[in-house]
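The complex appears here minus one protein chain, its other protein chains still in place.
After this line comes subunit A, so read on.
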Amino acid sequence: MSANRVIRNDMIFLNERISSKENALYFLTTKAVQVKIITQQEEFLSKVLEREAMVSTAVGYQIAMPHGKSQAVQQPFIGFLRTLEPFVWSTQDNEAVNMVFLIGVPAENQGNIHLKVISQLSKKLLHDSFREQLSQLNQVDEIYSLLASLNKNLSAK
């Protein structure tokens, strides 16, 4: 499986009018069903919410990283949603977010490449310049290139 497919331009959404966790997750999982990277939306959503209930995945910096491991995931993916306005992600911590990365991983292990991409992304989010670009670039293709550059870093290692 190619690492490039973990980041996909048909799973990047900018400047959406969404203002709750439930709506954000419903929106992203609906899109994921449409592009056939998940089946059974409900099953995947329940895994994501289960994880969310343990500890909120808001990680600071106005970013949340909800994720789920499920048999409904046909192909590992990272979806990205940036909303027009920040909203409170979880009453657990009252953190406002405007960027949501939804991560889907299949229940069965399919090798580590996608996990490496996800870990690279997680680390990059702590870099100010990377976050600035994420919040400022206004074209899906630009965001795609930014995120896809994670793959290049990987193969260079």
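To be clear about the criterion, a contact is a pair of C-beta atoms (placed from the backbone, for glycine too) under 8 Å apart; a residue touches a chain by one contact, two chains touch by 3 or more; residues count from 1.
Just so we're on the same page, contacts and distances are computed from a predicted model.
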Missing subunit (named according to UniProt) among the choices "Cytochrome C oxidase subunit IV", "protein-N(pi)-phosphohistidine--D-fructose phosphotransferase", "2Fe-2S iron-sulfur cluster binding domain" or "Sugar ABC transporter permease": "protein-N(pi)-phosphohistidine--D-fructose phosphotransferase"
Residue of A:R5, A:R51 or A:R131 in touch with the missing chain, whole complex considered: A:R51
Contacting the left-out chain in the complete assembly, out of A:I18, A:I38, A:A72 or A:V105: A:V105
Touching residues (missing chain, whole complex) on subunit A: 51, 54-57, 59-60, 65, 67, 69, 103, 105, 112, 115-116, 118-119, 122-123, 125-126
